[in-house]
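Would you mind keeping the following structure in view while I ask a few things?
Yeah, one chain of the complex is gone here, protein chain that is, but the others are all in their spots.
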Amino acid sequence: MSELENNINERSFSNYEIEHGKRNIGVVGATGYTGMELIRLLTQHPDINLEVVTSRSSAGKKYSAIYPSFEGIFDNELLPVDSVSDHDLDLVFLAMPHRVSMDFVKDYGLENFRIVDLSGDFRLKSADLYEQWYEKKHSCPQYIEQAAYGLPELNRDRIRNADLVANPGCYPTSSILALAPLLMNSLIDPGSIIIDSKSGVTGAGSTPKETTHFPNVFGNFSAYGLLNHRHTPEIEQILSIVTEQEVQVQFTPHLLPIDRGILTTTYSRPSVDLNQDLVREAFLLFYETEYFVRVVDQPPSVKNVRGSNYCDLYATYDERTNRIITIAAIDNLVKGAAGQAIQNMNLMLRKIEKTGLVYPPLNP
Amino acid sequence: MSELENNINERSFSNYEIEHGKRNIGVVGATGYTGMELIRLLTQHPDINLEVVTSRSSAGKKYSAIYPSFEGIFDNELLPVDSVSDHDLDLVFLAMPHRVSMDFVKDYGLENFRIVDLSGDFRLKSADLYEQWYEKKHSCPQYIEQAAYGLPELNRDRIRNADLVANPGCYPTSSILALAPLLMNSLIDPGSIIIDSKSGVTGAGSTPKETTHFPNVFGNFSAYGLLNHRHTPEIEQILSIVTEQEVQVQFTPHLLPIDRGILTTTYSRPSVDLNQDLVREAFLLFYETEYFVRVVDQPPSVKNVRGSNYCDLYATYDERTNRIITIAAIDNLVKGAAGQAIQNMNLMLRKIEKTGLVYPPLNP
Amino acid sequence: MSELENNINERSFSNYEIEHGKRNIGVVGATGYTGMELIRLLTQHPDINLEVVTSRSSAGKKYSAIYPSFEGIFDNELLPVDSVSDHDLDLVFLAMPHRVSMDFVKDYGLENFRIVDLSGDFRLKSADLYEQWYEKKHSCPQYIEQAAYGLPELNRDRIRNADLVANPGCYPTSSILALAPLLMNSLIDPGSIIIDSKSGVTGAGSTPKETTHFPNVFGNFSAYGLLNHRHTPEIEQILSIVTEQEVQVQFTPHLLPIDRGILTTTYSRPSVDLNQDLVREAFLLFYETEYFVRVVDQPPSVKNVRGSNYCDLYATYDERTNRIITIAAIDNLVKGAAGQAIQNMNLMLRKIEKTGLVYPPLNP
Partner (left out) sequence: MSELENNINERSFSNYEIEHGKRNIGVVGATGYTGMELIRLLTQHPDINLEVVTSRSSAGKKYSAIYPSFEGIFDNELLPVDSVSDHDLDLVFLAMPHRVSMDFVKDYGLENFRIVDLSGDFRLKSADLYEQWYEKKHSCPQYIEQAAYGLPELNRDRIRNADLVANPGCYPTSSILALAPLLMNSLIDPGSIIIDSKSGVTGAGSTPKETTHFPNVFGNFSAYGLLNHRHTPEIEQILSIVTEQEVQVQFTPHLLPIDRGILTTTYSRPSVDLNQDLVREAFLLFYETEYFVRVVDQPPSVKNVRGSNYCDLYATYDERTNRIITIAAIDNLVKGAAGQAIQNMNLMLRKIEKTGLVYPPLNP
């Protein structure tokens, strides 16, 4: 339990001095979907300067020349990656693919700027586990230990002081938030968990593939990555640390024919006597002080969080079957990636946690 | 076990004399989605005359005047419901809403023509259970007993001789087909079943509603009917009869932003030692002689069955978690409704079972 | 030409004193799509208090109880319409249906607060024309004359001083912006204009209908309202005033299977010698000082403006056929409705015109 707080009181927002003034920020890998979403959100952030925005493939071009939606809002020039060294940066977001991010950390270290890494490279707490699931030897295992897992609702204090934050995966964010109140209050059997997740296509990245070709996805729906998706060990590791016991989950992702959004439905067996009110109260209490987790009283929908950093969360208990069902909805690119990364940045830079992230979802 | 065969050999297609010649068919309630799909498929059926097609609201109009997609293919006039009495019909499909179908059966009986009822009115084997889940007193409980549950893969012989067939619900079709091989071979714990289902919007019918308004569904995804969907008792009843023991399922439907298709993911605990090969073989063997169930070796997708009567079925075993996962894909309007109804009709009229139903799915 | 400036210099942003301080705003009819979008945008506006938000059908309920996407952002209670009288309001948005808005104006007048009406009730400059196209006698024709047409790019000065602004229709906004530079510079034959427009489904409102039932729209596309859509006289009237001559347009709307967005393609015949550079320059010059009109150098797409107040505009000339083609993309709920209404409010209240409206589009 050194890493994650297991107590609701400890979890709650401990006081700290808010630091005023603008900070200098870099985004490395700004042309993928998570990079693009970082730019979208950071242009609205009042407390930062978007100082350096890099791209391996498009350095030298105006950002809005690549993504015309940004014209008039963010027309900065993309720089080569190594220009992070030429600027006085407080924090750098890494929005690069898995297996590439760790090389950046290895090369640049943590002395010059703090890092929020949106890839999976520093999420697993062991280089062996990493190698097993990411099929590559970890290039800088020495940083794994100090990387804080960037889920503020569970790990706020460590994030605040970390130099390296491993921003959670999109499926793990929705899954962990949907299960933590149950596990941390010892309400369920940690071996009974089933996670049936459904994600929009942006989760698969911006590179065209057979599986993301429009006619293959439109009007379609299917499961993928059964038994062996990389987010399985990530979910299990975090939930195990949280409960100080081994948690094993059955995780099945599905591909939704939409652009953004994850809906995660979990099933588990209570380990104590429960009823619907108790379950609901456990969630309300657990997330009482959390701005971005909204415990709702109807099954949530992904469009109610589209474009926003909210996680809408529903929990119920089926007396007939003696099972708990929880459902979480997030925007995979915001709370599942860029928004959460900024939430982490706010904590690290002593800004108000929700700064730059309070927008109504785009619905309809 | 009087109703459903519990033995694979018994299930298999017993020989019968094929009867030649055209039979006269009626469709009552032809303007809803299942009625429309019946017409679409029946116009291609070589062994029938589509003699009477009725509509309460549109009697007197040409079918293609209401649905222009049928122009040049089916331009017959819609008749009032009671015109079924004026024709010499061999079989009538009821494509009316729940709670309305039973009145038709009460009024017209089974003496003049056999009936395939696509509503839920004769699926549950007790009038009390019906009243509890459909919130209306059953109007002709005397017919419930003799109604055969119209899932040919499990109940072929009874269907063949039935005068009244209760065509299965769309979710139950996919769920039962995905679980029957496990339960009928006693491979799983009957209390461990979780069914996470996802359906396209045509499953909600042709009447515009808040929940099916385009901007509310497009780009969206959510669960609904948690804990209390009507298909729960239907699934449990059939699976219980099949296994001669009480089967309880956790059934959670979700609304997919597509027009057609259901994907059902099931989770269960083995009750015996298993491995992936054994599970897969159990499915291959169970459905060996079934034309419309295709046991596939990759997770299925709904577009691979779009517009067709196939059920694509995948089964695997997760050694790590000791769970069985099965996934079924059907077109809710075909194998989940009209196609299966025609499959039942073929059995009842001594036609080759797949007549009029062998078309490649519309993909892409 | 009294109403609209026909000269680029006159159009340009004349200086005025920015007035500081918060102003009190009301939204009447907040539960339709344009009302919802007004709330979404106004919650982000730094210079206003959202004092009164009304709903005929849902008065007494919390806004976020009806639209859960707003939970934690806008939880105010919906009030009955007449509560606008109980508050000291500077400006009221009317987001009610056509034919209803005018009664509000008649009942409440313009003495107590200024009004931006998002319906079509004050767009047409004659009560007779209104009656002809809206099939109802106008209930307060005395206000028609003073209503300023709320397209800031063409009518900024009048809007600023108006007590009643008729916010443009979504199709007219895209059509007029796509044609004004050509007509106001006398580059095209005013009788040669064809407008082929395509709109997302939110343009049809939030009430479920046959034509907006998900399965009827999904995977579908069609034209509607040929020859007689109400936006035809609106487009013609404004373009005629602009050019001081009769402009006649062929306007054909189509329904896109998406939630938001309009793409308008126009065709016209040059009346002078042209080439591609001249056409493009005319647009660049015309919109040089306009923040919300982005003249782009590739055909625009609706997703590049999703959720934003931008109008992306492309213009080209086909030498082979001697025709000009222009294409405009807007979000029908923002620049086509609520965003433009706020742009008008900013002008009326002496705020910086783009305040509260500078967000990157939600793409992907």
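A, B and C are the chain letters, set down in written order, and residue numbers restart from 1 in every chain.
Just so it is clear, a residue touches a chain if its C-beta (ideal position, glycine included) is under 8 Å from a C-beta of that chain, and two chains touch if they have at least 3 such contacts.
All figures in this text were calculated on a predicted structure; none of them were measured in a lab.
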Residues belonging to subunit C that touch the chain removed from view: 194, 196, 198, 215-216, 218-224, 226-227, 248-250, 252, 254, 256-261, 263, 265, 267, 299-303, 306, 316, 318, 320-321, 323, 325, 327, 329, 364
Absent chain, residues of subunit B that touch it: 33, 36, 39-40, 43-44, 67-74, 202, 206, 218-219, 259-260, 291, 294, 296, 298, 300, 303-308, 310, 312, 333, 358-364
Contact set of subunit A toward the excluded chain (per top definition): 33, 200-202, 206-210, 212-219, 257-259
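The working rule: only the chains that are shown with their structure count from here on.
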Separation of mean Cα positions, subunit C and subunit B [Å, integer]: 48
Computed distance of Cα centres, subunit C from subunit A, in Å: 37
Of all residues in subunit B, the ones touching two or more other chains: 215-216, 218-219, 257-259
